[in-house]
Structures are given as C-alpha cells and as structure tokens.
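Chains shown are a subset, placed as in the full complex.
Letters are used for the chains, namely A and B, taken in the order the chains are written, and counting of residues starts over at 1 for each.
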Amino acid sequence: MSIKAGIVGAAGFAGIEAARFILGHPDFELVAATSNELAGKRLADLYPAFEGVTDLAFSAHADAPLTSCDVVFLAVPHTAAIAQAPALVAAGVAVIDLSADFRLKDPAVYEQWYQVEHTATDLLAEAAFGLPELFGDGLKELAAKRAAGQGVLVGCAGCYPTATSLAAAPAIRAGLAADGPIVADAVSGVSGAGRKATARTHFCFANENVEAYGVANHRHTPEIEQILGIEGRLVFTPHLAPLDRGLLSTVTIPLGSNPVTQAQLDDLYCSFYENSPLVTVLTGGVQPKTSSVAGTCRAHVAAILNEHANVIVATCAIDNVGKGAAGQAVQCANIVFGLPETAGLDLIAIPA
Amino acid sequence: MSIKAGIVGAAGFAGIEAARFILGHPDFELVAATSNELAGKRLADLYPAFEGVTDLAFSAHADAPLTSCDVVFLAVPHTAAIAQAPALVAAGVAVIDLSADFRLKDPAVYEQWYQVEHTATDLLAEAAFGLPELFGDGLKELAAKRAAGQGVLVGCAGCYPTATSLAAAPAIRAGLAADGPIVADAVSGVSGAGRKATARTHFCFANENVEAYGVANHRHTPEIEQILGIEGRLVFTPHLAPLDRGLLSTVTIPLGSNPVTQAQLDDLYCSFYENSPLVTVLTGGVQPKTSSVAGTCRAHVAAILNEHANVIVATCAIDNVGKGAAGQAVQCANIVFGLPETAGLDLIAIPA
C-alpha cells in the first residue's frame, strides 16, 4: 500500500522525527514536509542524518500538496492546528495532530490553560484521542470512517501525558487509588524544549544540570487529569535533565484500606497491556530506563507497591519525541489506515 | 589556626572531595589520607586534579597518624565507622562520620534497614546529627565539649536526606503539612553511585538515561523521616540522571484546610534560612538548578504553592558530594572547632 503522507512543521523535532519514521515505514510515502522558514533547503541540510537517505526539500506551507495527501501530520504550535485542521479534514484527509489543540475535550478547559479561544469545537467533538493503549476504540472508529472515505482527526496525547498515563492507568482504572493527591514527577530530555535555540536549550546551561520547571502550572496537568479521570487531584511537576531523548514519569498513587500485593499489581499491569505491542511491563523489581526506548515508539512500565507508605509507585519510560510525539502519531495513523499498529515502528533502541 | 585533619577512605568520591575542601581550607591541614587499596600512590595518581597541588600519598589505614589528628573524617562504608569511631573519639579526636552509622537515633531502625547490629549505641546516643541548618544546636554543644578537650562525634546527614529535608523542613516544622503521604522524588548524578566501576556507573549505561532505583526500599527513607518527624509517611523514590555532580529533591507536601499564600510561603522559607549562609531561598518562581551548586557546599531551595491540588512543591538542589557529603562534613567540623561555618566553603560553582 502506498499512503501519501505530509508533515506540516517538519523542521521541528517532532516533525523531523515523523519524517524519520515515515521514511522507514513500509506503507507510507513522504510527499511533503513543510517549513516556511526553511523552504527550499533539503531535510539533510538541517539534519544531516538524512544525507544519503533522502534529497527531499522542505516546502513552504502554501506550496505543499497537503490536500492531496492521504494523511497529514500537524507538528505545529497550538492554535495553528485549529487553523489548519478543518480544511484538511473537509478535504478528506486523515489529520494526525501532534499539537495540544484537540486533546482537551472541554473547550473551557482548553481556554483556561492555553489562554485562547477554541474556534473549532465541532471538530474537537469528533476528534479521537491519540493514545492507542488507553483509547483504542476511538481510533478504530476513525478507521471505519476513513475506510468510508471521510476525513478524520486525531488529537495525539502529549509526551508527559503519555508516560504518566501509561504508568498510572492500570491502577487507576482498577479503582486502586484512594483519595488525595496523585503525584507525578517527570523528567524529560532537552529535546522536549524544542529545536529553538534558547538559554534553556544551550548545552552549557542544560548539561550537568537537573531542575524542575512549570511547577504548579504546566499545561499537561488538565490533559493527564482528563485521561485518568482525576480532575483536581494531580500534582504534576516536570523536570529537565541533561539527555537528548527520554522521558520518565514517576507516579505515586495513594492506596486505600484494601490491601494489594506486588504479585497482583504485576498481574494487573501485564494483563492491562497484553494486547499492546509497544508497551512492555517490567516485573521483578526491574525499573524502566529511558535509554531502552530512545529513538523508538516503545514504552516500558513498572509498578511497585510501597507498603511503608501504602502507595503504588508506577513508572513509565518513553522517548518524548518517539512514543511521546511522532512515533505515537504514526501509531495512530497505522490504526486509522487499518495497518498493523507497529508498522514502521519496529525500531530497537541502541542497546544500553 | 592549624587543625590537623585526616581522612579515612580518601580514595572514594566523598573522601577525595573532603581532601579538596581541606586543601583549600584556611585552618585545616591535611596530614593523612588513607586507602588500603592505594597506599603509596599519590592522590594525584588517582585524581590528576591534584597534580601540581599536592604530592600527598594515600597511606594504609594502619600506618596513618589518625589519633594525633585533631579531626578525622570517616568516608567509609557503613559498619566501618562503627568499628573505627569509638577509639578515635576516646583518643580525643573530633570524628566527622560521613557514613550512615551514626545517623539513625534508634538502633532498632538502623538494624532494620541496614540488616546489621549496631554495636556502638553509647556513642550513637552522644553523636550530633550533622545537618547544621536543622540541627545546629547539637553541633554547638559539641563545640563546647571539643573546646574542653573531649573527643566528639558527628554523624553527617546523607545526600538525599540533606536535600529533601532542606526543601521540606520549613513547611513541616511550621505545621503546614496535612495528613497523608509526603512524596520525595529525587534525582542524583552518577557520582552518588560511588567510585566503583559497575554496570550502573558505566558511561554507556548511565549516559542518555534516567531511571528510578531503590523504589520503596531506599535506606535514606528512615533518615528523612527522622529528620522531619514524619515516620511512616514518606514515599521516597530516588532516580539516576546523566550528570556527574548534583542532586535535586522535589518534595510534595499535602496542605490542610488553612490556606497559605505564596508570599507567606516565601517569607517562611526566607526567615527559616536567614542565618544559614550556605542555603539560599529562591523566590519569584525561580527554581533551583543543580549546576548552580556543583562543586560547592551550597544549597538552593524554593517552595511553590500548588493551589490546584492544594499542596506545596518544595525543591532543593545540592551537590551530592559537596553539601551532600564532604562539604557538609567540613561545615560540621567548622562548627565543632568554633570556626566560621563557611570557612573553606566559599567556592562558587562554574557559572551556568
């Protein structure tokens, strides 16, 4: 099958990673990669990893044949997806949005956290949430619509929400959580801060440093609460650490008075993900390492019973740009096009 | 003043850092640095940072003039300090123990977490706890004993306990914490794993990786609970990140129904540490960075009110080997010898 794919915002880290996954995909064909800033330059000029791989050049957004694509990945800032998605969907394109625009189901919550009005609420209502392991049904419904020739839209989960939710969902959905705050302390590599050169992304400031940021006000908070159904209870604190790719979320979930054993917890998690080929549950005290999934769309998850304080400590490691963005977008597209979920996503991290 | 100082276990990271601080100290003179493994080699042979600085050689433990030292720093594994401290104290030496042997006040707790009997419980009862900002009175009492010619013992706080407690103590001691788990997720650089070459400390396994470890069973748990008086409530999860020096602890403290404002929180923290020259409280939303304190004995602290989930998120950055070990040991020694607390500890981190 040859499915024509376009990427809007292909010069950023998520966009170019989508290009990498698509170029290695057996069924997708990359026909357009837009960047108004870099139009005319080859992908390889900016990212020499593509030297000898492709001579495709960035095109200006206005020049790209997006409406003739089968699938378009929007790797754009929030509000830009609201501006672009409706016309593409109307043109019958399957739109996979990596921005935050179509994640929050309640427009009021979107407007509260992003400080801008949501002007595509009809499309928002129709959009599927792009986190296949937790919301696979919605994606499969899109596959039916897509097979019937309709345009569809997926609003992919963010990087922190993906890791945090994969760690916590089995326990939360099983009703194990008692009242009280659920604490997610997550650590991301610097690629999470984007391609723009800033003081934050400067090697000399990022290297040999760990710090928290966005404390008490990070925009992924409502998204995680929506996914897990824990509105008002999440304490989400992201941190920056000196690595390129990788995101680890450590979630502490208070337990109630009904005891659970470590073995039960392991069973619960293994069962929960048994049909999820890209999520691996680690047991026996093994902890997820971000290096094990770097450059891939895989997730490693573990859940440990902390009897001392009567909580579960669940952890999930992903590549923030892979499973946390571009890889997950391709995974969603696979489902929408009726392909195996893992098509083009069988990469293995450099062993470490 | 020339105070003769010895270091037992000088080849490890804490021991050699103590050597660095002592060599730059205006009043201490390094007269012995022991390492049975490396006896006869110069410090500079193992750590070429000392080339052109000192030709001092490691001596075998049995050969070192420890009882004629004024102060001896024990940078040894637990149980070794129990074995060595009594004779040194009896000889009138001020012993600054960096191991875990004299931290936990209840020998039963020590024996539970370290799986070994405590055989120096009398000395344990006399030992001061080495975390000057929180237990300065005990150290000042030792100064009086020392001035009277007696041997004394300080059991210095561990690296995670230091950062976690400095972050949380102002809020906890002010009675702000409601019931429920207190979650400390901390991230340490690889030096925290020690000088021994292992799979964990191998560059290719540590680099580009973040992972949790010791989940639900790390031995610093009871120490932090003792310091803060929160027995049975602490969820402590340490993590490893790819940096050499640095430790950040992020502590989430549930609040009760009495509201507190961010301004009150800032005031509380600033007041708490106003007489602590090595602790700086950051306000205005600025978060501590480990790079700002690397190579020093300083600590940076911030406390943020998270109204969304009604918690405080308090953070503290230290150098795990500096304020978290060797620097704090020197700071304690300064107090014991009646010197300015910051003597020899005025180093500034490489600006970043």
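The rule is short, and it goes like this: contacts are C-beta pairs under 8 Å (C-beta built on N, C-alpha and C of every residue); 3 or more make two chains touch, one makes a residue touch a chain.
No experiment lies behind these values; they were computed from the predicted model shown.
Participant: How many copies of the chain make up the whole complex, given that 2 are shown?
Facilitator: 4
Simple rule for what comes next: only the chains that are shown with their structure count from here on.
Participant: With chain centres taken as the means of their Cα atoms, state the distance from subunit A to subunit B in Å.
Facilitator: Centre-to-centre distance between subunit A and subunit B: 39 Å.
Participant: Mind listing the subunit A positions that touch subunit B in their complex?
Facilitator: My answer: residues 180-181, 183, 185, 187, 189, 204-205, 207-213, 215-216, 221, 232-235, 237, 239, 241-246, 248, 250, 252, 254, 285, 287-291, 294, 304-311, 313, 315, 317, 352.
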